[in-house]
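Only one protein chain is missing from this complex, and each of the others stays in its spot.
And then chain A:
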Amino acid sequence: MHRRRSFGVRVRDRRVAGWLFMLPLIAVNVVVVLVPAASSVYYSFTDWSGIGGANFIGLQNYAQLLKDGEFLNGLWHNILWTIFFLIVPMAMGLFGAYALTRIRRFQLLFRVLYFIPYIVASVVNASIWRSILDPQSGIGALLHINPLGNPSLALWSVEFVNNWAWWGFLVVVFLAAMSGISPSLYEAAEMDGAGPVRQFFSITLPGIRPTFAFLGLMTIIWSFLAFDYVYVLTQGGPAGSTDLLSTVLYRDAFSNLQGGYASAIGVVMALISAIVVVGYLVLRRVRKWEI
C-alpha cells in the first residue's frame, strides 16, 4: 500500500519536473517566434509603420497586395525559384548520391567535397560567384553576357549560385537514405538483368520515397523563404527582375516603413507554407504513405 502511493507521487513529481525542464524552450519560443508571429497577424490588419501605434484598417492591406505589382512580381519569381529548385538540385542530388552508392572507393571523399560549399556562408558564396560571373573579368567577359546585370538572366544566375551551395546537402541526405535500402534488393534485380537505370527507378527511388517527399516539401517551403542570395547579389534588381516576396517584404518594412503591409506579406508567406504542408499531409493520407 505504502509502496504504491510513493510510486504515484514519484510519477507526479516527474511530470512536474518534466514541464519545468520544458520551460526554457517554451519561454524562448514564445518570445522569439510565437508572440511576434501572432502580432504579425494582428499588424497585417493595421496601418502600422513599424514603430508606434497602429490603426485597424481591416483587409485593406490584403486588398492592396492583389493590386501591388511588386508583390505579384515577387510571388511569380518565387514560383520560378521553386520550380528550379525542385528540378535542378534534386536531380543533381539524386544522381550524385546514386552514383556514390555504386562506387567502391572514395565515396567518403566525394561526399565531403560536395558538402563543402554548403558550409560556406551565403555572403561569401555570393562574393565567390560575383567575381566568377563578372562581365569584365570573369565568365561574363568570355561569353559576352552579364549574368547578374541582365534582367532576363539575373534570376537564373542567382538560383544557379544558390544551388551551387545547396545540391551537396541533398547528396548527403539522399545518400544517407539510400544506405538504408537492403542490398539484397539490388542483388535480386541484378540477377534479373536490370541495369543501373532500371535499378534506380524501381528500387532506389521507391526505397527513399519518404526522404524524397520530405525534401520536396522542404524545397517548396524554403523556396518561398529565399532571401540571402538575392539580397547580397542583386538586391532584387535589375529592374525588379530578381525580387522575391522576402525582399519586397524587407524593403516595405525597413525602407518604406510600412510595417503593417510588410506583415501582411509575411502572413501570406506563412499561409503558402501552411497550404503546402496541409496538402502534403492530405496526399500522404490519401496515398497511404507512411513516414
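Assume contacts are C-beta pairs under 8 Å (C-beta built on N, C-alpha and C of every residue); 3 or more make two chains touch, one makes a residue touch a chain; residues count from 1.
Note that contacts and distances are computed from a predicted model.
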*One chain is missing here; what is its name in UniProt, given the choices "dATP/dGTP diphosphohydrolase N-terminal domain-containing protein", "Multisubunit sodium/proton antiporter, MrpB subunit", "Carbohydrate ABC transporter membrane protein 2 (CUT1 family)" or "sn-glycerol-3-phosphate import ATP-binding protein UgpC"?*
"Carbohydrate ABC transporter membrane protein 2 (CUT1 family)"
*asked:* In the whole complex, not just what's shown, which of A:Val28, A:Leu59 or A:Ala239 touches the removed chain?
replied: A:Val28
*Which of these touches the unseen chain: A:Gln64, A:Ser127 or A:Asn150?*
A:Ser127
*In the complete assembly, which of A:Leu80, A:Leu205 or A:Leu225 touches the absent chain?*
A:Leu225
*asked:* Even though one chain is hidden, which residues of chain A still touch it in the full complex?
replied: 11, 14-15, 17-19, 21-25, 28-29, 31-37, 39-40, 43, 50-51, 92, 96, 99-104, 106, 110-124, 127-129, 131-132, 134, 136-139, 141-142, 164, 168-170, 172-173, 175-177, 183, 186-187, 190, 195-197, 210-211, 214-215, 218, 221, 224-225, 227-228, 231-232, 245-246, 249-250, 253-254, 259, 262-263, 265-267, 269-270, 273, 277, 291
